[in-house]
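Missing here is one protein chain; the remaining ones are kept as they sit in the complex.
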Amino acid sequence: MAKKIDMFPAVPEPPYSMSDPAIPEELFTDLPEEEKFSEQINRPSISYWKNAWMKIRRDKLAMIGLVFIILMILFAIFVPMFSPYTYEQQDHSALYQPPSAQHLMGTDMFGRDQFTRIAYGARISLTIGLVSAAVNMVIGALYGGIAGFFGGKVDMVMMRVVDVFASVPSLLYIILIMLFLGSNLRSILIAICLTYWFGTARQTRAQILSIREQDFALAAKVTGETDLQILVRHLIPNSIGPIIVSVTFLVPSAIFEEAFLSFIGIGITVPVASWGTLANDGMKVMGMYPYLMIFPALAISLTMFALNFLGDGLRDALDSRLKK
Amino acid sequence: MSEHLLEVQNLRTSFVTGGGIVQAVRGVSMYVDRGEFIGIIGESGCGKSVSMLSVLRLLDDNAAVKADRIEFDGIDLQKQTRKSMRKILGRQIGMIFQDPMTSLNPLYTIGNQLTEPLCYHLKISKADARKEALNMLETVGINEPEKRLKQYPHELSGGMRQRAMIAIAMSCRPKLLIADEPTTALDVTIQAQIMELMAELKTKFTTSTILITHDLGVIASVCSRIMVMYGGKIMEQGTAGDIFYRPRHPYTEGLLRSVPGDGSGPKEKLIPIPGSPPDLMNPPAGCPFAARCKKAMKICGLAMPGLVDVAEGHKCACWLLYSRASGNREV
Partner (left out) sequence: MSRYIVKRLAAAFISMFFLITITFFLMHAIPGGPFSAGERKNLNPKIVEAIRARYGLDQPVWKQYVNYISKLIQGDMGVSYKKTNYTVNELLATGFPVSGQVGILAIVVALILGIPLGIISALKRGSLADMGAMVIATIGISIPTFVIALLLMYVFCMKWPVLPSYGWGGIKYLILPVFCMSLSPMANVTRLTRSSMLEVSRQEYIKTARSKGLPEGVVIFKHMLKNALLPVITYIGPLVAALMTGSFAIERLFMLPGMGRYFVNAVSDRDYTVIMGMTIFYGAFVMLCTLLVDIAYAFIDPRVRITR
């Protein structure tokens, strides 16, 4: 941080000055054409995405987040494959084992290996996070994009609908859907997807509306581009950055939501475990066996950290308004 | 002590950016006399605004400023603390910015923003400040000043806002007014009115004025002395007559040819200067204009020429002025 930068690089003493009486005659001949305009090309132009990637690479916290998420994905894929235990395999000779070499994170009240269960939980949480973010981006961006693009009455009706839905407590929808479809991964996914897209839709609409107002969109119109061309060539590319950023923050929110639902007992059902159910089970015995609560809590919190850092990094990199 | 109101010697300003150090101003020396109206002209990014903001210490934290001397009205500005600097800004030096749409705070009325410096610097009561504000609005040619005081910036037209901005800058009767492209964002007819107003105020209050612009048309009628900047350096300086009728620097010539003038009538041809300004992250060792200059010589890429007198008060930095250069080339 405290690297001393020389703000005023020394100006090299010019080899010749105006008062020099004897500058070689040769120097007063024309500068060859090929030496002219050379400065123009010495800084290559960088594409938006390449520039964003370069910025993220410099952002230490975002890189830590990215690496952590990749490790977590690998953990979720491979640990259940190679673990000697399964998530439901009970061992009544090893109940409430503290963390040890056999059981890295101890065992629970049925002697199930917590390390393996957390890895299974990671599968569930990451699936929910990534799938719901992707679905949300598609639904929300389409809905908001259509509303913002057509404007007028279409926009008004579509946004009123969003307003009504958004004023219902989302927990109500989620619980109703869970009751209707049963407590499993699929219904949690559907419930989260159905309640989360309002935000993305509103944001996309606002983006599209504000970009439509800007001069370059008008310029495109003046040059005779059709509405569709403007949408594809100008509106989408210019609003995609902020939308991606907000969707990045949906991943942790969805994981959060699932953990919360499972924690209050209406999420994933036993013996399948998600991080939320593990934390809930751990809570009941946290006085005696704190590790049963701490490890799931750590798994959730660290993943959230990583995702939020990554999201912040993405925002700084993609939000053109923050460009220097 | 010098006679000049503001004197700057060898000013250098650099910015830290993601990509490295940008040397925006590279050794600029200038002065303004009392009651003088001078212009600084150059393409965008040539360092003209930055050099003025450096003098007033209004740059962001990522900027560093160094100069052999920055003296205003006998005060060494480099020695001022932030606090004592604030006593000068707004009181002794007023500033106008380019875009009147964004340079006024949208959440406060014109009256609020106009009486603010009055109350703070002159320590007068709110009522007196209001009277003075009304007076000032009238002076800058705003009709119905009573009503305008209560209005918010968005309720005024662009020209009106710029007048209000000038009223704010002039409210404490500063000795120096710095106008940073005050007409760029305005319609052409409004531009003329604003320039007229500034010239008028200059005579009325004998305020020295520095006008920063990239528009030759704006500068011609009002400035007594003009400086031409390029690549963070001063290329040529002289009276308006010197610059417009006896330019010596190829860049000044290029500038004049690139704008419509009254020279050759309807068939006049506008000739743009090819290329773009140099990258100030890696400034060229020689003349920054060499790469775009039609008359460039080999020496131009090697060494920066110094400013030499070509006539009384007319200076130019170009190797073409070197005694031996003129022998085999025509200037």
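In order of appearance the chains are A and B, and numbering begins at 1 in each one.
Operating definition for what follows: a contact is a pair of C-beta atoms (placed from the backbone, for glycine too) under 8 Å apart; a residue touches a chain by one contact, two chains touch by 3 or more.
Note that the structure is predicted; figures quoted are calculated from it, not measured.
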{"item": "Residue among B:Arg34, B:Lys66, B:Lys87 or B:Lys131 that touches the chain left out of view", "value": "B:Lys87"}
{"item": "Residue in contact with the excluded chain [from B:Ser103, B:Thr139 or B:Gln191]", "value": "B:Ser103"}
{"item": "Missing-chain contacts mapped onto chain B", "value": "56, 58, 82, 85-91, 94-95, 97-99, 102-108, 116-117, 120-121, 152, 154-155, 165, 168-169"}
{"item": "Footprint left on chain A by the chain that the document does not show", "value": "160, 163-164, 166-169, 171-172, 175-176, 179-180, 252, 256, 259-260, 263-264, 266, 279, 282-283, 286-287, 290, 293, 297, 300-301, 304-305, 308-309, 312, 321"}
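Just so it is clear, only the chains that are shown with their structure count from here on.
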{"item": "Separation of chain A from chain B, taking each centre as the mean of its C-alpha atoms, in whole Å", "value": "45"}
{"item": "In the complex with chain A, residue positions of chain B that touch it", "value": "12, 14, 16-18, 21, 23, 26-27, 64, 66, 274-276, 278-279, 281-282, 284-285, 290-293, 296-306, 308, 319, 321-322, 324-325, 328-329"}
{"item": "In the complex with chain B, residue positions of chain A that touch it", "value": "5-9, 11-12, 14-19, 23, 25-31, 35-40, 42-43, 55, 58, 324"}
